[in-house]
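Dumping the structure here so I can ask a few things about it.
Note that one protein chain of the assembly has been removed; the remaining protein chains are unaltered in position.
When the chains are written out, they are named A, B and C in that same order, and each has its own residue count from 1.
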C-alpha cells in the first residue's frame, strides 16, 4: 500500500513535475519566470535548483516563441513541458498550438512524436487583472490533435499531470487559479498516474447528475451536499479530461439519473458545456426526463474584480439549476 | 422596385465593398494583397483603382499587425475592413481578435466604437494547401464581443457584408471558398441590407429541419430537394449569423418539425453544431421527437486534397442523417 | 530638438514627486486589501513624466502599458481618478473622457503597440496633426506584436513614438535573458526607422529625445524607437517578491541614480526646489489622492455592468442573460427557458 500526504493542488503540480523530471531526463521545463523564480505561483519551485539551467529555462517574453520551440524540442526527441503564465495568453501562441503542436504527428505521418505538455493556470475568483482568468476550453477542444486535461483535485493534479507528461500526444493541462491554494487533499506519495479519458464520480446520486470539470467540480460537490440535506440525491461527474472525453461515463450517469446540469465558467455561447449537452443528446437522448441546463458564465468578457462573483457560477446557481431540472415532472 | 443582377458570391462581396467605400469615406480596406492585386480571389478588385492607396492598403505580411492596427484605426474614428487571406491564419492574430478587437468597446466602457469588419475565406472543397480550409466558427463564437456572420447566398453575401461594415460592433465575416465562384444568384442592385440575427428558411418543410450556415446550406438544400422526390418534407434553416443567433427562429423550426439535423464542416468536438444542439435543448426540448444528429467533419485536422471529399459533409451524408432522425418512431 | 525650460523641468519634477508619493499610498492600500494587484511606478517617473510633458495633450495620444498612470498628470486629473477606480476593481476605471487622449491600461503585453500604429495612421488619414506615443517594457519587446507594429509603422511612416521602457526586468527575467541585443534601440535599423537610447532617469534627456521624435513624426518623418534605460526600484507587482531574484548590489546602485534625487539635486542647485517644495507637493498629492480614492471606493457598481458595452445592443441571448442576472444577481443566473 502507498502512503499519502495532504497537499494543495499547487504542491501536487510541483510534485508531479519533480517526479517526471527525475524519472525522465528528456523532460525540459520552459516558460516565463519558471526557473529562478519558480513560477509566479511557485508551481515550478525547486526545479531549477534541482535539475539545473539546462533543463529548467526562463525564456524571453514570447508565447509563440515558447510554444513554437516546443515543437522543435519534440522533433529533437525531448519532452518539453511549457508553462503559459496565464491561459489567456495562449492566444498569442494559438497559431503554434492549433496549427503546429496539434499537427506535428499528423503532418509528419507519425515521424515526429509531439510529447508536449502545455501547463496554464486559468479560471476566476482570485481578483486577477484582465485576461488572467479566461476559460478557453471550448475553443481548445475544437482543435483536433490536442488533448485537454482539467483536474479538480490535488490527487488528480499530480496523477493527471504525470500522465500528461508521459502521453505521446500534446496535452493542454489546465490548472484552476482558485484551486492552487484553495483545493487540498490526500495525494499518494511517489509515482501516481491517473489515465486520461476516465471521468470520476465525485458524488454518487440518482436523481440528477451535475457534469463539471476543474474548479467547478468543487462547487458542484458543495451544491450536491447542500441538496442532500434536503433529501435530494445529486451525482457529480468530474470529467477530468475534455479530450479525450469519457462518452461511456457520461452516458452511464445520465442513463441512471435522467436529468443533467452542465457547469462551466466560460462564456456560454460556444463553451464546452454545449459539447457535453450535444454528446448527451447523441448518447442517451431517450433517458432524458428533462431538458439539460447549462450553468455558465455570460456572453460577455470575464469581468474585473467587483463583478467577478456575479459572473462566475457559484454553489447557489448550480443548486438552483438542479432544482429547475427536478421541477420538470 | 429594385432591379437585380445574377452574381457569384465573389462578385456580391466585391459589390458590397464598393458600395460601402463609396457611401462612407471612413471605410478603409487593408490586408495582404488586397490593393494592387485585388485580393488573391479578387474580392477587393477595383477598390484600389477607385478609392486610392490611402483607403485600400497592401500591408506587410503580419496578421497580428493588421488586426491590431484595425483597433487603432477604429480609435481614430475610421471603419476598417480587414481581410485575413485565409481564416486559418486568423490564429496568428487571435490575441488581437479575442483580447483586443472584441473588447475595445467593453474595456473603454463605450468610449471607442469597434466598427471593425474582418473578412476571411474559409471552408473546403477547393483543394487548397493545409490550413486554408479550416472552419473555426466554433472557436470564434466562444469569444464574447464578436459577431460572426456566414452568408450562404450571393444576395446575403452582399446584404450581410454591407450590414456588417455598418454594424457598430466587430464582425467576423466568413466567405466560403467553394461559394466564391460556385454559388451564384440574383442580387439586388444598389443598396441592399440584410439584418444580422435573422435566420432564413432556405427550404420549407415540416418533418425535419436541417440547420446549417455558409456553404453547407447549399448542400442541405440539395439533400432536401432529393428527399422531397421521395416525398419527405425537409426544411432548411440558414442561420446566416451565428452570433447573434436567432433563438426564436431555431425554436420555431424545431417546434414545427420535431426533428433536427445540424450540419457543419468543422471538427466535430467543440464545433458550433454542439452549441446549436444545446440551444435547441434549452429552447424546445419538449418538441423533440428524436435525437438531434450532427453531421460534421471528424476529430482530425482538415486533410489534404485526396481526403477532402471524405472529410467534408456532402449531400449524401446529410440525407442519411435526415433518414436516421426519421427512422426513430 | 528642444531642451526643456527650467519651468518645464520643475513641472516634471512636481509630477514625479506626486507620483512617487501616491504610489506609496497605493501600496499601503493594497496591503490593506483595499485595492487589487498593481505594478509600482518607482524608478520610472522621469521617463513617463518627461514624455508626457514633451507631448501635447490636446493633439497627441499616449497608449500605456500598466505602470504609467500616476505620472501622466499632464494629460488630466481624470487619469489618476480613473486609475484608482480601476484599482478598486470597477469596470468604469478603464473609461477616460473624450478629452483625455490616453488609452486604457494594457494587460495583454505588447498588444497596444499595433494599436498605436493604426491610431497614428488613422490620424494621418484624417489629417489630424497628433503623434501617438506607446509605452512597452523590455520584456514586452520580445513579443511578435512589437516587431509587426514597428515594421508596419516604418512602411506607413506612421507618426508613432515607440517608447520602450527598459527597466532591466520582466518580472524575474533579467535583460540578458530577454535578449542578446546590446541595446533595444538597435531594433530600429531593422525597420528602417531611427532608434535612440536614452538614460531614462534623466528627465531632461528623455524630454529631448521624445521632443525630437515627436517633431520628426509631425513633419512626416515617420516613427522613432526610443529605448529609455531605467531600473525597476520596486517589486514587479504587489504579488511579487523581488528578493528572490534581484541582486541587492544592483538595486543599491540603481537607487543611487534615483530619477527623483537626480532632478531634485539639479533644481536645488538652480534654487528652484527645496524641502518645502517637496513637502507641499507631497501633501497636495496625498490630498488629491485621498479625495479621489474615497470617491472610487464609493463608486456604485451594478451587476448589469457585466454585460454593458459588450455590444452596442444586447443579442437575444444576452438580453435573457441580463434579465436572469438582474433577477437573481449573485445567486442564480443560468439561462432560463
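Here is the rule we use: a residue touches a chain if its C-beta (ideal position, glycine included) is under 8 Å from a C-beta of that chain, and two chains touch if they have at least 3 such contacts.
Fair warning: this is a prediction, and the values are worked out from it, not measured in the lab.
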Fill in the blank from the handout: Output for the hidden chain's shown neighbours is A, B, C
Problem - Residue, one of C:192, C:274 or C:327, that touches the chain absent here - result: C:192
Exercise for the section: Tell me which residue among A:182, A:197 or A:258 touches the hidden chain in the full complex. Expected result: A:197
Practice task
With the missing chain put back, which residues of chain A would touch it? List them for me.
Solution key: 28, 54-55, 59-60, 62, 64-65, 67-78, 80, 95-96, 99-100, 105-111, 113, 144-145, 147, 168-169, 197, 243-248, 282-283
Fill in the blank from the handout: Listed in rising order, the chain C residues that touch the chain left out are 142-148, 151-152, 154-155, 157, 176-182, 184, 186-193, 222
Completion exercise
Absent-chain interface residues of chain B come out as 32-33, 36-38, 40, 58, 60-65, 88-89, 91-92, 127-132, 268-269, 291, 293-296, 298-301, 303-311, 313-314, 316-317, 320-321, 324
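Criterion: only the chains that are shown with their structure count from here on.
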Problem - Most distant chain from chain B, judged by the mean position of its C-alpha atoms - result: C
Practice task
Just give me the whole-number Å value for how far the CA centre of chain A lies from that of chain C.
Solution key: 34
Problem - Chain centre separation (chain A, chain B; CA means) in Å - result: 31
Handout entry: chain C, residues touching no fewer than two other chains
Key = 91, 108, 144, 310, 315, 317, 335, 337
Completion exercise
Touching two or more other chains in chain A are residues 88-89, 91-92, 130-131, 269, 291, 293-294, 298-301
